[in-house]
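Below is a structure I'd like to ask you about.
Apart from one protein chain that is not included, each protein chain of the complex appears where it belongs.
Up next is chain A:
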(Lines give C-alpha, C1' and ligand atoms only; values in the text may rest on other atoms or scores of the structure.)
Protein backbone atom coordinates (compact mmCIF):
# COMPACT_ATOMS: atom_id res chain seq x y z
CA UNK A 1 0.00 0.00 0.00
CA UNK A 2 1.85 3.05 -1.16
CA UNK A 3 1.57 6.25 0.85
CA UNK A 4 2.30 9.95 0.40
CA UNK A 5 5.95 10.91 0.19
CA UNK A 6 7.40 12.24 3.40
CA UNK A 7 9.23 15.52 2.92
CA UNK A 8 10.17 18.05 5.52
CA UNK A 9 7.23 18.37 7.87
CA UNK A 10 6.46 21.60 9.67
CA UNK A 11 3.47 21.51 11.95
CA UNK A 12 1.88 22.30 15.26
CA UNK A 13 1.79 19.44 17.71
CA UNK A 14 -0.84 17.41 19.56
CA UNK A 15 0.51 16.44 23.00
CA UNK A 16 -0.48 13.14 24.64
CA UNK A 17 1.69 12.71 27.70
CA UNK A 18 0.31 9.37 28.97
CA UNK A 19 2.93 6.63 29.21
CA UNK A 20 2.61 3.04 27.99
CA UNK A 21 -0.15 3.85 25.53
CA UNK A 22 -0.93 0.46 24.03
CA UNK A 23 -2.50 -0.33 20.68
CA UNK A 24 -5.75 -1.35 22.39
CA UNK A 25 -6.09 2.32 23.36
CA UNK A 26 -5.03 3.62 19.96
CA UNK A 27 -7.72 1.48 18.39
CA UNK A 28 -9.81 -0.94 20.47
CA UNK A 29 -10.18 -4.48 19.14
CA UNK A 30 -13.87 -4.13 18.41
CA UNK A 31 -13.03 -1.71 15.59
CA UNK A 32 -10.80 -4.15 13.78
CA UNK A 33 -13.61 -5.82 11.93
CA UNK A 34 -13.24 -4.16 8.56
CA UNK A 35 -12.05 -6.11 5.55
CA UNK A 36 -10.87 -2.96 3.85
CA UNK A 37 -8.62 -0.20 5.05
CA UNK A 38 -11.13 2.62 5.41
CA UNK A 39 -12.46 4.82 8.18
CA UNK A 40 -10.05 3.88 10.96
CA UNK A 41 -9.34 7.51 11.87
CA UNK A 42 -12.87 7.86 13.28
CA UNK A 43 -12.05 5.30 15.93
CA UNK A 44 -8.58 6.53 16.84
CA UNK A 45 -8.34 6.56 20.66
CA UNK A 46 -12.02 5.70 20.61
CA UNK A 47 -12.56 5.00 24.31
CA UNK A 48 -10.58 8.03 25.41
CA UNK A 49 -12.27 10.25 22.86
CA UNK A 50 -15.89 9.22 23.35
CA UNK A 51 -17.97 7.97 26.25
CA UNK A 52 -20.15 4.87 25.96
CA UNK A 53 -22.98 6.88 24.43
CA UNK A 54 -20.62 8.21 21.78
CA UNK A 55 -20.39 11.76 23.17
CA UNK A 56 -16.97 13.40 22.95
CA UNK A 57 -15.05 13.52 26.24
CA UNK A 58 -13.92 17.11 26.55
CA UNK A 59 -10.89 16.44 28.68
CA UNK A 60 -9.22 14.37 25.96
CA UNK A 61 -6.66 16.19 23.88
CA UNK A 62 -8.05 15.22 20.45
CA UNK A 63 -11.30 16.87 21.45
CA UNK A 64 -9.55 20.05 22.53
CA UNK A 65 -9.64 22.56 19.66
CA UNK A 66 -6.57 24.29 21.12
CA UNK A 67 -4.39 21.53 19.73
CA UNK A 68 -4.08 20.31 16.19
CA UNK A 69 -1.39 19.31 13.73
CA UNK A 70 0.25 16.45 11.90
CA UNK A 71 2.66 15.58 14.70
CA UNK A 72 1.61 13.53 17.71
CA UNK A 73 3.88 14.04 20.70
CA UNK A 74 3.49 10.94 22.84
CA UNK A 75 4.62 9.70 26.25
CA UNK A 76 7.15 6.95 26.87
CA UNK A 77 6.63 3.41 25.51
CA UNK A 78 4.09 4.36 22.88
CA UNK A 79 2.39 1.63 20.83
CA UNK A 80 2.99 -1.40 23.03
CA UNK A 81 0.82 -4.48 22.84
CA UNK A 82 -0.79 -5.97 19.79
CA UNK A 83 0.75 -6.01 16.32
CA UNK A 84 -2.38 -4.50 14.77
CA UNK A 85 -1.29 -2.23 11.93
CA UNK A 86 -4.77 -0.75 12.25
CA UNK A 87 -3.32 1.42 15.03
CA UNK A 88 -1.08 3.16 12.54
CA UNK A 89 -3.79 3.26 9.88
CA UNK A 90 -5.93 5.09 12.42
CA UNK A 91 -3.18 7.63 13.11
CA UNK A 92 -2.50 8.15 9.41
CA UNK A 93 -6.14 8.31 8.53
CA UNK A 94 -6.76 10.87 11.27
CA UNK A 95 -4.04 13.04 9.77
CA UNK A 96 -0.86 12.30 11.72
CA UNK A 97 2.27 11.81 9.66
CA UNK A 98 4.77 11.75 12.48
CA UNK A 99 4.79 10.41 16.05
CA UNK A 100 7.42 11.68 18.46
CA UNK A 101 8.28 9.85 21.67
CA UNK A 102 11.22 9.05 23.89
CA UNK A 103 10.44 5.34 23.50
CA UNK A 104 8.48 3.26 21.00
CA UNK A 105 7.35 -0.34 21.05
CA UNK A 106 9.08 -2.38 18.35
CA UNK A 107 6.35 -3.78 16.18
CA UNK A 108 4.51 -0.47 16.26
CA UNK A 109 7.59 1.34 15.02
CA UNK A 110 8.01 -1.15 12.20
CA UNK A 111 4.37 -0.81 11.25
CA UNK A 112 4.73 2.98 11.18
CA UNK A 113 7.64 2.85 8.78
CA UNK A 114 5.79 0.39 6.58
CA UNK A 115 2.87 2.69 5.98
CA UNK A 116 4.44 6.11 5.97
CA UNK A 117 4.11 7.46 9.50
CA UNK A 118 7.52 8.62 10.70
CA UNK A 119 8.39 7.51 14.24
CA UNK A 120 10.89 9.95 15.75
CA UNK A 121 12.69 8.86 18.91
CA UNK A 122 14.05 11.72 21.00
CA UNK A 123 15.68 11.96 24.42
CA UNK A 124 13.42 12.16 27.48
CA UNK A 125 14.84 15.64 28.13
CA UNK A 126 13.93 16.92 24.69
CA UNK A 127 10.51 15.33 25.08
CA UNK A 128 10.03 17.41 28.23
CA UNK A 129 11.15 20.53 26.36
CA UNK A 130 8.58 19.86 23.64
CA UNK A 131 5.74 19.07 26.05
CA UNK A 132 6.44 22.29 27.95
CA UNK A 133 6.70 24.37 24.81
CA UNK A 134 3.43 23.02 23.40
CA UNK A 135 1.52 23.50 26.62
CA UNK A 136 2.87 27.06 26.95
CA UNK A 137 1.95 27.85 23.35
CA UNK A 138 -0.26 25.45 21.39
CA UNK A 139 0.59 27.38 18.21
CA UNK A 140 4.24 26.50 18.52
CA UNK A 141 5.64 24.69 15.50
CA UNK A 142 8.04 21.80 15.19
CA UNK A 143 9.98 20.91 12.07
CA UNK A 144 10.93 17.35 11.21
CA UNK A 145 13.59 17.20 8.51
CA UNK A 146 13.92 13.61 7.35
CA UNK A 147 16.92 14.33 5.13
CA UNK A 148 19.02 15.81 7.88
CA UNK A 149 17.35 13.58 10.47
CA UNK A 150 16.62 16.46 12.78
CA UNK A 151 13.64 17.60 14.80
CA UNK A 152 13.56 21.28 15.75
CA UNK A 153 11.43 23.41 18.02
CA UNK A 154 11.14 26.44 15.76
CA UNK A 155 10.43 29.04 18.45
CA UNK A 156 13.78 28.47 20.18
CA UNK A 157 15.78 26.63 17.55
CA UNK A 158 16.42 23.75 19.96
CA UNK A 159 17.05 20.66 17.93
CA UNK A 160 17.91 16.99 18.17
CA UNK A 161 18.86 14.41 15.62
CA UNK A 162 17.11 11.07 15.29
CA UNK A 163 17.95 7.66 13.85
CA UNK A 164 16.53 6.06 10.77
CA UNK A 165 18.38 3.64 8.54
CA UNK A 166 19.12 4.86 5.04
CA UNK A 167 16.95 2.19 3.43
CA UNK A 168 13.84 3.19 5.37
CA UNK A 169 14.65 6.84 4.86
CA UNK A 170 14.67 6.48 1.08
CA UNK A 171 11.41 4.54 1.29
CA UNK A 172 9.73 7.24 3.37
CA UNK A 173 10.97 10.01 1.09
CA UNK A 174 9.72 8.23 -2.00
CA UNK A 175 6.54 6.71 -0.62
CA UNK A 176 7.85 3.20 -1.41
CA UNK A 177 7.10 0.14 0.60
CA UNK A 178 9.05 -3.04 1.20
CA UNK A 179 6.97 -5.11 -1.16
CA UNK A 180 8.30 -3.16 -4.11
CA UNK A 181 11.79 -4.04 -2.99
CA UNK A 182 11.00 -7.71 -2.37
CA UNK A 183 9.22 -8.19 -5.67
CA UNK A 184 12.31 -6.86 -7.41
CA UNK A 185 14.47 -9.62 -5.98
CA UNK A 186 12.03 -12.48 -6.54
CA UNK A 187 14.59 -14.57 -8.43
CA UNK A 188 17.09 -14.31 -5.64
CA UNK A 189 14.43 -15.44 -3.17
CA UNK A 190 13.52 -18.38 -5.43
CA UNK A 191 17.16 -19.43 -5.51
CA UNK A 192 17.29 -19.24 -1.75
CA UNK A 193 14.23 -21.49 -1.46
CA UNK A 194 15.71 -23.97 -3.92
CA UNK A 195 18.87 -24.17 -1.82
CA UNK A 196 17.03 -24.87 1.42
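Following the convention adopted for this analysis, a contact is a pair of C-beta atoms (placed from the backbone, for glycine too) under 8 Å apart; a residue touches a chain by one contact, two chains touch by 3 or more; residues count from 1.
Basically, contacts and distances are computed from a predicted model.
With the options "3-isopropylmalate dehydratase large subunit", "Aspartyl/glutamyl-tRNA(Asn/Gln) amidotransferase subunit B", "Electron transfer flavoprotein subunit alpha" or "Arginine transport ATP-binding protein ArtM" in hand, the undepicted chain maps to the protein name "3-isopropylmalate dehydratase large subunit" (source: UniProt).
Check A:6, A:103 or A:162 against the missing chain and you find that the one touching it is A:103. Where chain A meets the omitted chain, the residues involved are 1, 17-20, 22, 24-25, 28-30, 32-37, 47, 52, 75-77, 80-86, 88, 103-107, 110-111, 114-115, 165-168, 177-179, 181-183, 185-186, 188-189, 192-193, 196.
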